[in-house]
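Of the protein chains in this complex, all but one are displayed in their positions.
We just call them A, B and C in the order they show up, numbering each chain from 1.
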Amino acid sequence: MRYHRPESFEDAVAIAAGSGGTTRFLAGGTDVLVQLRAGLVTPDDLIDLKHIPGVAEIVRTADGGWRIGIAVTGAQMGRHADLVRDWPGVVEGMQLVGSTQVQGRATPVGNLCNGSPAADSVPGLVAAGARVDILGPGGPRSLAVEEVPTGPGRTTLRPGEIITAITLPPRGAQAGDAYLRFTPRTEMDIAVVGVAVNLRLDGERIAAARIALGAVAPTVLLADAAAAAIIGTPLDDAALTALATAATAAANPISDKRGTADFRKEITGVLVRRAARIAYDRVQARTGIQQGEDK
Amino acid sequence: MAKDEIQRTYRLIGTRPDRPDGLDKVTGRARYGADVSAPGMLHGAVLRSPHAHARILRIDASKALALPGVKAVVTRADFPTGLTGEDWNLQENTIAGEVALYDGHAVAAVAATSRLIAQDALRLIAVDYEILPHVTDVDAAMRPDAPAIRPGAADHSVPEGLHPNVVKYIDFGHGDLEAGFAAADLVREQSYTTEATHQGYIEPHACLGQLGADGKGEMWVCTQGHWYIRRMAAAVLGIEAAQLRVTPSEIGGGFGGKTTIFIEPLALALSRKAGGRPVKMVMSRAEVFRATGPTASAAMKVRIGMKKDGTLTAGQAEFRMQGGAFPGAPVSSALYCAFASYAIPAVAHVGYDVLTNRPKCAAYRAPGSPMAAFAVESLIDEMCRELGLDPLEVRLKNAVREGTKSSYGPTYGPIGLVQSLQAAQAHPNLSVPLGPNQGRGVAAGFWFNHGGETSVSLAIGEDGTVTVSVGTPDIGGSRASIALMTAETLGIAYENVRVNVVETGALGVNEPTHGSRATFASGKAAVIAARHAIAEMCRRAAAAWGIDPEAVDWQDGAAVPAGPNAGKFPPMPIAEIAARMGSTGGPISGHHEVTAGGVGASFGVHVVDVEVDPETGRTTVLRYLVVQDAGRAIHPAYVEGQYQGGAAQGIGWALNEEYIHDAEGRLLNPVFLDYRVPVASDLPMIDTVIVEVPNPGHPYGVRGVGETGITPPLPALANAIAAATGARLRSLPMSPPKVLAAIRAQRGG
Amino acid sequence: MWSGLRRVTDGQTVVSVQAETLQQMLEALVAAHPGLAPYIRAGVSVSVNGVIVTDLLSPVDPGDEIYLMQYLKGG
Partner (left out) sequence: MTRIHVTATVNGDPVEFLADPRETLLDCLRDHLGLTGSKEGCGTGDCGACSVQMDGVLVCSCLVLGVEAEGRSIDTIEGMATGGDLHPLQRKFIEHAALQCGFCTPGILVAARALLDQNPDPTEQEVRYWLAGNLCRCTGYDKIIRAVMDAAAELRGAA
């Protein structure tokens, strides 16, 4: 296995193109190294992207959104007060990936490219409408995050293509997001179910919503019907029930060593209600509007 | 030693000094199994069967041997034939013969100049397998259509007509069962199952082995018992035990799983074949889960008769347990423990040890007892609930005491179950109010403890400080407790005693640190060895004073005249005697070798409060109380540590830990990610109460405390979840999906 | 005597033999009921008046309650 430390994305692409064997890109490495040790993959060329200028930066974009470098770790995101204020759901999803030690290395880009439907950072990014900038032999292009994974361990990235950054749209007013996952233990488990909810309110009513479900389909699932169920409502009990029904219907889980299909369907409904509540309350807290009755 | 001689207060015993090995462990200097290297060292790696059951047709290692850096490859052909009984089982488990018996069974091993080359070489060994039908579930393994794993392995105890996978059978009991059940107001029978779990020690097995053509060998290994390693490895390799010297490293946890051999004979065989170069072998975590010794899984049927007032009238238990592809499931110890806490006029026990295509089980902390407790303590709780009785009161009413005939036969000496139940009742946790979806569960637990073959030697240094050599590796602080007992007996400072765990060449035979015996047996032998040294020191003083040795006593670390008429001599402290010992006859030491008797059982009672999320089935442990009889706590902090550690393992076993196999019999979760041991954020602080009912069989009243702590958590949590949700779970682990399904079924949802 | 041994002791769970030490007692038991031999060979724990005795040469007194159990070690 040859180890490379390119100083630019162009060099990285060139090395990958010229490899002739299997290649792996290295950001945090918390998935790649585990697969390396288990003998699941031994790349001929391992291309470490962490020495490319700017990859470790979190930058406010001109339109008020965010540009997150591919070597930005969960720990960094958690310490970035402005990013947390705008996108608490995106950050809390990333921070659930592994232990404190893993947080010191793991990156959302790596989490996305690993292609696991249970990746904790991906539902939040999908619900937020995040996009990724890509560079490859065919030049630069951009995709919505939900367009990247195609199934367990597989993505739409073409051979030699690299994700160069993740961009989050401007947060805008009266908006809030949240991520919840179910695991048997309080930490260190892979999500049995993950749910991200991103809301925009108009007063008490939900003006816009995006809901993404993790670990209940071959990829993270954008549940449009579930979102539609709560648009125009003040997220009252009827709306929450409709939300849960729609989300459970959208879920298409398998049974595996971490949970049965029935259990995942049922938990999807439970978590989507709770996550929606949290997102809704976060908007209220941000905009200072106190709800009359206890929700 | 008569009971009344056990003093109430001591100078050192019961205090909490720093443990002697603390500095090395907090600075990273302590050397564990994988921390040692040697000149010319090779690295070993093992090729393991990917199949649960397969005949090995052919092994071709030619490509591997051709890889630069590879120095040796061994297969079963490199091992002697003709072994029988457990020696044959050990050899067969160390490396497969004609048939690979479980996913992970060692088939070949390689030694190379680097770990990476050894790993690469494994991929170049070609093995032709003929896949055979397999079975992993205990009840499936007993059905007529089940594949026979080793026809003819059944021993003399197995009656006719049972499947060849049933290799051991036991039944025992006493009293009139029919009359007992007839006298009961309520008779209930239920079935319970527990899945196999792993000890989960964080240190993977590791050793550095060297064996020359002259048959002389050296081994550095993390183990609970280096004499067992010596005996077993010598038998498997066909060399003489005395020629193999085994040095124990610091051990990174064992809990019974490091009392036997796995990779050790492979390292020695590779070394011999590589011209005597030392070979280091370190298991990966996946190898630890697939190919070491998890405990058995159990299918249990229990029937109990109880009167309206809670009096138990009859108990019947049938345990079916699989301990992997070899005899050895802890069936008899489970059955002995089943009703051991209660005085029941009529009991009957039946047990089956069954073979499956799983790794050879090893001991895991009170082997068998947690499973038995899960079944019996759950059923008693169900019946208390049905009769509206207080579970602690019912246990108190039936609790065994001194003089009670035990369910497994012998009559109890002094024991502390009643005192433990009373201490639990009096604990503040019992009066904490419970909120919605919360419940409290109680359970009792028991373990016999063990004496075992023990050798200790003690030497007085020229400066009067004392060296104690023991053969029981120190996992939970036993060097500190043995130093405390030795210093107390000699009347000297704790800091003046150094306890060393020495290798097999330096001491007589010792059994491993198992059966909660280290502080009990090594401690008892150290005290007797100290007394021998004291007798010799008194003789030296008597000779110096020209009086009869009988007229000399030992007090506060010095020889003193026994009484006024013995003569007016100032005390002769140990330092003074030691300084002159060279010219008064020679070095002074004491030693004691014994198969330790006088073992005192340890009873415990746990109380746990949980909250169950009714929408997800997840159980959160709110409060956990351990009450257990230690006889006498030598170093209370490390007794508490055993209570807390046992409870934590029990909580993991009850809620989330299990071996999960796929349809092909392969282990699906051989990593800590999916083999879910409790993490720091899963647990509350664990409250402890040390009950002290002295064990007359030990000079300071010690009872082993290492194992009882793991037995009550399984039923206590089941009882707490039932109290919180009304749903009774009878199979472990009580993971969220199973708890949620039970809540739904119970509410007709 | 655990009840499972009934099969080899003509149905008795209590057997009386003449012996001064535990070792002699075990030998006498096997002499009286040869079917016991494999069990004894497999290793037994002998409890005398509730305490496991490991030295089979120790004497046996008429009043002793002696109980044979399968050999136990622990984890």
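To be clear about the criterion, a contact is a pair of C-beta atoms (placed from the backbone, for glycine too) under 8 Å apart; a residue touches a chain by one contact, two chains touch by 3 or more.
Since the model is a prediction, treat every value here as computed from it, not as a measurement.
The absent chain, not drawn in this view, touches the displayed chains A, B throughout the complex.
Contact with the omitted chain, checked across B:M321, B:I475 or B:A601, is made by B:I475. Between the chain not shown and the residues A:E10, A:E57, A:D82 or A:E187, the one that touches is A:E187.
If you put the hidden chain back, the residue from B:Y638, B:Y659 or B:Y700 that touches it is B:Y638.
Mapped onto chain B, the footprint of the missing chain covers residues 16, 18-19, 21-32, 34-35, 37, 114-116, 199-204, 250-255, 282, 284-285, 475-477, 635, 637-638, 640-641, 644-645, 647-649, 671-673, 677-681, 683, 685-686. Considering the complete assembly, chain A touches the hidden chain via residues 1-3, 5, 26, 29-30, 33-34, 36-38, 42, 46, 48, 50, 73, 75, 98-102, 104-105, 186-188.
To be clear about the criterion, only the chains that are shown with their structure count from here on.
Each chain gets a centre from the mean of its Cα atoms; for chain A and chain C, those two points are 68 Å apart. Spacing of chain B relative to chain C, judged by their CA centroids, is 26 angstrom.
Chain A and chain B have Cα centroids separated by 44 Å. The multi-chain contact residues of chain B, meaning those touching 2 or more other chains, do not exist; every residue touches at most one other chain. Chain C has no residue in contact with two or more other chains. Residues 2-4, 7, 13, 38-39, 42, 47, 49-55, 65, 67, 69-70, 72-75 of chain C are the ones touching chain B in the complex. The residues of chain A lying in touch with chain B in their complex are 37-39, 182, 184-190, 257-260, 263, 266-267, 270. Chain B contributes residues 155-157, 159, 169-174, 199, 255-257, 259, 332-333, 336, 348, 362-367, 406, 408-413, 447-452, 511, 514-517, 594-599, 697, 707 to its touches with chain C in the complex.
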